[in-house]
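Heads up, one of the protein chains got dropped from this complex, but the rest are sitting where they should.
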């Protein structure tokens, strides 16, 4: 038996969530009646908006948020889709694990730029001096990023040139739905300022456009990666269903394994 | 240098996906023009339908599929939501990892019943003899499951009694949209047959209803878990955003740790 | 305000774990003093044995368990390693996520055979009649599996022919350490019976050998996948460190993306 003193009982703080509840005959989701107010009345994008903001979108928000989500769903044979397919190859009984594997790569390199664009715009706007023009704010922002050796997020694209075709479409919808304000204008000015500074084209890409639109909609930058991850989850199902019918995993495995180790096959160190 | 023989070069089979492509100025998704045909024109649920079936839904399918997805989004403080929140507590910088952790528990116990219901109905219908009534098919199905010591999936609920309120709502939408056919009827007959056999109520629950509706819509049972996982991904964002503002993870950790180890604190084996 | 009845308060059952505790100055792990009994005194494999069985291994068990674990660590460019590398490509800031993605594919196809071998042997031995020879038990087991259309697990290998070189090594260690008993003998007899029945060689592979050795050591079959997953976690670090220095992810992505979508690039349905 030990004489080690144990600490005194810790005071408990309550555990609380304001999202959902259920009783024998009713289910509440963010204060709404799931059965009578949501099922059959709102679409999946609206549910995403409800989860993120705690309220249902109005008509304009519904159109805009669904447009953003739809843009993010499918990106073809990305590293994320390949990771999901390779996981399915080994564990076809766990579709949820394959989807999770696909989501895990949606980090700083790919999906992060929605978040970093929205963050840059939010933080820039928070420093806007009274009477400061957006042009001056864009200059100051690009200046500060250059000084901190940061890349401007949300601009440029390896494939889509000279422009990302999704950007004008998203901005046109933003215009039509009343979400084309100072954040989008600021991002456009930042891109133009960066182009002049670096002397090369820096067209706004889809993740940059979405970051700016989220700011216009009042969605906090911290939620932007979540929107992307949720949308990609929808896209990963398509890849997993296709993989189950028309597999690529074993062929890819064999090719990679053969090529990667060919230079040392049959040899041990020192031989 | 080794004399180990290496196998002859393996013939390659092509790697092929029919989902997406992009060129400098255009993006194709399942044969559709992302920019002009999808963004701003379809909602997120419709994109899910496109990913799963390879084609866009008609109006009736859109309503039904969105109703199913919306039903599956939010379930409150489930083990899945708790796993996501605990993961966020340790790695707040990786929202995608917290969401993935939440999805990983959507396995055989919770979400699996959508899949097993749809599979039971699909397999039963495949064995239907010419002229066999649905009543007889239900009897034969329940008989076979009892013999194989399998539980009937998609019936009963620990909280919702006497019925699951989502089920009549989903079946009403199915009726209105023209998806109330033999699969739903068969599930209802199976539930009734099971009730008589076991002499206790076995109301069809939401996952059972969704499994049957997927069959009515021609969605293969293998895709059912995917629909559930994709919908839950939408719901997990709400929990992660709330966790970031109103944390539960540390309190829960402290409580569990204190209680779980209280009986042995300060004692080593043999003391 | 609702009049919905809420269920009466649920009686609580305690939450209890017998694994670890800590006080201000001491830490217990399975009843051992972490600081004085474990750190610097046992190796990582012994800790794995402690986690799985709740007790420290004796010398023979330590050698055998480390031999098993070491065998399972590294398998080259498997689907699991590729999934981990692709995830690292997108989220290099989250090494834990890349490792998790790699583990998720260790399901029924690859790593499962350790578990299914151990389970087959455990269940077969549980049905052994008094006085029944191992030969007769092997015959009955193969007979039953053929009837249930199940493949014999733990035999055959796509690359290692005519035998898996790890198997004789593991069995030699088992012999030297006193773990070569009825379970290994039964697996050998099952493989021989299967060979005669199918008229083709079915050499015991490494996962089959490990399944049988786990049975000899008294490790329950339910823990076998855990041993494999834990060992592969060790192996995945090597791949992630190599990927960080000598990346393969972007090249692989580009090749797959180019090849997979080449047949439809620039074409929409109906064009």
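A, B and C label the chains in the order they appear, each numbered from 1.
As a convention for this text, a contact is a pair of C-beta atoms (placed from the backbone, for glycine too) under 8 Å apart; a residue touches a chain by one contact, two chains touch by 3 or more.
Computed from a prediction, not measured in an experiment: that's the story for all the values here.
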Check your understanding: Of the residues listed, C:155, C:186, C:215 or C:230, which one is in contact with the missing chain?
Key -> C:230
Revision key, fill the gap. Listed in rising order, the subunit B residues that touch the chain left out are 2, 4-7, 23-26, 76-80, 82-83, 86-94, 97-98, 100-101, 104-111, 248-250, 252-253, 256-257, 260-261
Exercise for review: Quickly run down the residues of subunit C that touch the omitted chain.
Suggested key: 1-4, 6, 10, 12-27, 29-30, 34-36, 38-40, 42-48, 50-52, 54, 62-63, 66-67, 69-71, 73-77, 94-97, 99-101, 103-107, 111, 159-161, 163, 165-166, 169-170, 172-173, 222-223, 225-227, 229-231, 233-242, 244, 246, 248, 251-252, 254-255, 258, 265-268, 271
Check your understanding: Where does subunit A touch the missing chain, residue by residue?
Key -> 7, 14-18, 20-21, 23, 26, 28, 30-33, 91, 93-94, 96-97, 100, 104, 159, 256, 259-261, 263-270
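Heads up, the rule we're going with is that only the chains that are shown with their structure count from here on.
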Study note, to complete from the structure: Note, CA centroid farthest from subunit A's centroid sits on chain C
Review point. Distance-wise, how many Å sit between the C-alpha centres of subunit A and subunit B, to the nearest whole number?
Key: 22
Practice item. Round to the nearest whole Å and give the separation of the Cα centres of subunit B and subunit C. Key: 27
Review point. For subunit A and subunit C, what's the span in angstrom between their mean Cα positions?
Key: 34
Practice item. Check each residue of subunit C and list the ones that touch at least two other chains. Key: 7, 23, 26, 91, 93-94, 97, 100, 104, 256, 260-261
